[in-house]
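For this view, one protein chain was removed and the others were kept in their places.
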Amino acid sequence: MTNMIARRRFGHLGLLAGLMLLATPALADFSLINMTRGVTESSQEIYDLHMTIFTITVVIGLGVFGAMFYSIFRHRKSRGVKPAKFHHSTAVEIVWTVLPLVILVGMAVPATRVLIDLDDTSESEMAVKITGYQWFWGYEYMGEDVQFLSRLATDSDVARQLDSGINPASVPNYLQNVDRRLVLPVDTRIKFQITAADVIHSWWMPDLGWKKDAIPGFVNETWTVIEEPGVYRGRCAELCGRDHGFMPIVVEAVERDEYEAWLAEQQAGGEPGTTADGTDAAEAGEELAAR
Amino acid sequence: MTATTQDHAHHAEEPTGFKRWLVTTNHKDIGSMYLLFSLAMFLVGGAMALVIRAELFQPGLQVVDPYFFNQMTTMHALVMIFGAVMPAFTGLANWMIPLMVGAPDMALPRMNNWSFWLLPFGFAILLSTLFMPGGGPAGGWTMYPPLMLQTGTAFPFVIFAIHVLGISSIMGSINVIATILNMRAPGMTLMKMPLFVWTWLITAYLMIAVMPVLAGAITMLLTDQYFGTSFFSAAGGGDPVLYQHIFWFFGHPEVYILILPAFGIISTIIPAFARKPLFGYSSMVYATASIAFLSFIVWAHHMFTVGMPLAGQLFFMYATMLIAVPTGVKVFNWVATMWRGAMTFETPMLFALAFVFLFTIGGFSGLMLAIAPADFQYHDTYFVVAHFHYVLVTGAVFAILAAAYYWMPKWTGHMYNERLGQWHFWLSTIFVNVLFFPQHFLGLAGMPRRIPDYSVQFADWNMVSSIGGFGFGFAQLIFVWLLYKCIRGGQKAEARAWEGAEGLEWEVPSPAPHHTFDTPPVIR
Partner (left out) sequence: MAQAEGGYYVPHQSSWPIIGSVGVTALVVGIALYLEGIGAGPWVLGAGLLITLWMVVGWFGDVVREGLTGLYSDQVDRSLRWGMIFFIFSEVMLFAAFFGALFYARVLSVPWLSGADPATSRLIWDSVALTWPTAGPANAAMEWRPMGPWPLPTINTLILLTSGVTLTAAHHALKDGNRGKLVGYMWATIALGLVFIGLQAYEYYHAYEHLNLRLETGIYGSTFFMLTGFHGMHVLIGTLMLGVIAVRCMKGHFRPEAHFGFEATAWYWHFVDVVWLGLYIFVYIL
């Protein structure tokens, strides 16, 4: 009888292993199963915090589950044990109330430090105003007279229609590409002023280490210093209606001189439509009015 | 259930057939109705989850339109929370609390019937909104304005449906409190009550405290929409975030409403199958009370990204982290109860053990979410989805299943089929992890929640998760079949169906007669 149950158990384990095998291709790449380290000091601090807390919980988990499984294997009726009678122990209970408390204080200290750091938006060298719309983003370089809208790239937009018949894998950067990128300089303390025009959105760039809600009528501030040039991809992270899944963000971080050049080009009229020429705003207005 | 309970009922004066269920004031009848209703809603909510999982099986849109997807997400959550889990707990309370405290019935039997019957009506309204012009609600179960105000014709129906469900919960809770405080058999002092009764007392208190707050929040949504008020509009001096504060003042205690009775169930089942008294009874009671107290001062951990002042973020982070302490006490007590017991592993015990294991994992991810700066990355991703399904599905739902197996002999008078039960357990436990564990990865890797389509790097884990979802869903059909068989017949159950079971409910015959404890038992 026990034997049969044991055999059945192994059967189940086999099934579990089989299912896990299904997943092996993804296991190879850690970026697919863990938080990104990102490219700013804060994002790395947050990553470290994340790993620390994760490790602590794993250790506690090993202890708790270890004791539990030990008990499950050793203290079973089928092994002929007689149950003990004890039902409390004040000393033990005090220990396991105080110990977690101490651990928590240990976690709270670094968390507080990072939080205070992130909150301080002073001393920024430039500011970008970000406005969420249903369903695209608007960017305004404060004091530079450059502003534009940024939408899902057309190839993704075509492919994402219901039954489009296009294989998403064939579209480069499916759902994470835009028509106009937010170009930012590296090694610069940038302040973001985030708001929305219709409903709440949330501007999330994992590589910068935070997301911040865009709330109509209010402005939220946060900051970043990007350390490495590159193209970083993020997305709207607050349900904002039908096309919430389709308003990505792309940041292109470039060296300062490149950025200056880009900005000057924009101010001079740049590529058609990329400047604050009003056409986009009008377009957006029409689109909003149509709803 | 009809067949078996009626045999033992004093059916002389009672209406039979369908009418009996409409007008009954009997706590066992009403408990059964709650439980069956809850099962039906679980299947409906689960079917919606399967629509979600089917769409997310691959990148690209294959099954539904994005707007309909959002309706499914919203409805899935509302149906599961208000239709499946809360009524299941209320059903268990109805069936078991009078038996456990030695009362002839619930304190306010007529109101008990009303609490139940409002539910099907409320859900009829809620589910009908899916067929209205403009579709059902699609703003998430949290119903944040201004998005929620874009709902079509369905808008006022959703609001009022939730009002009706709220009234039902409040009346149900009032009944539970009155029963516990006033109907205990002589000699059953508060500190002698079974823990399930204790946890329900505190849950009922939480519900009465926060359901009206939800009602207030959605009433303000209604007036903002139709009467020109500006609670949630900056133009008029209000704030969309105000809604979030009020909602989460309800919403956080709500999640403990969904878990405290589960704690009570686990604290009942583990001692029974470890054949050893519960470790630390009184610390269990104090821990439950502390969790309930703390639950009122942590709400804004759902809102770390809205741009709260620093002091607020710090306060809510610290308060949230504190909840790990009393919850830890509970987990440790359960493990200590198993320690040096003499355990057997019937289905209720298996679900209870899986609960301890998997709920704790959900608790750990909760603790990670509580760390505000890290939550800036986790928030609104599948990491959160993974967290709350671990505490809700392998937490609340597993506890409900454990309770169903544990008390089914008492309800039906028959033992369920243990073999099917074991199959149900193992398939559920394996698939539920295949379903939700990879969602941690997805969230960390950057997949937001509430999206119908995603970029291709998320494809593998989503596929795994969807396979788990269908597997888990179909495993639940085993339970439906098992329940049906158990109601229809099976091995006769003893009064004390389990060797180690303690409590007054095991002193009465199985199935419990229609009326029990007409004269209260005396507890030494």
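Note that the chains are named A and B in the order they appear, and that numbering of residues resets to 1 at the start of each chain.
Convention: a contact is a pair of C-beta atoms (placed from the backbone, for glycine too) under 8 Å apart; a residue touches a chain by one contact, two chains touch by 3 or more.
Given the structure is predicted, the values throughout are model-derived calculations rather than measurements.
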Contacting the left-out chain in the complete assembly, out of B:I177, B:V197 or B:A493: B:I177
Touching the absent chain when the full complex is considered, from A:G217, A:G234 or A:P248: A:G217
Those residues of chain B which, in the complete complex, touch the missing chain: 10, 12-15, 20, 22-25, 103-105, 107-111, 113-114, 117-118, 121-122, 124-125, 153, 155-157, 159-161, 163-164, 167, 170, 173-175, 177-179, 181-183, 208-213, 215-217, 220, 222-224, 226-231, 233-239, 241-242, 245-246, 249, 307, 309, 515, 517-520
Touch list for chain A against the chain that is not drawn: 129, 193, 195, 217-221
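Just so it is clear, only the chains that are shown with their structure count from here on.
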Euclidean distance of C-alpha centroids - chain A vs chain B, Å: 28
Residues on chain B engaged by chain A in the complex (per definition of touch): 58-62, 64-67, 70, 138-140, 144, 146-147, 150, 233-235, 239-241, 274-283, 305-307, 310, 313-314, 317-318, 321-322, 324-325, 328-329, 331-333, 335-336, 338-345, 353, 356-357, 360-361, 364, 367-368, 371-374, 376-377, 379-381, 422, 426, 430, 434, 438, 440-441, 444-446, 448-461, 464, 467-468
Chain B partner contacts - residues on chain A that touch it in the complex: 8, 12, 15-16, 19, 22-23, 25-26, 31-36, 42, 45-46, 49-50, 53-54, 57, 60-61, 64-65, 67-68, 71-72, 75-78, 81-88, 92-93, 96-97, 100-101, 104, 107-108, 111-112, 114-116, 118-119, 159-164, 166-169, 173-176, 198-200, 202, 204, 206, 209-213, 215-218, 220-221, 234-246
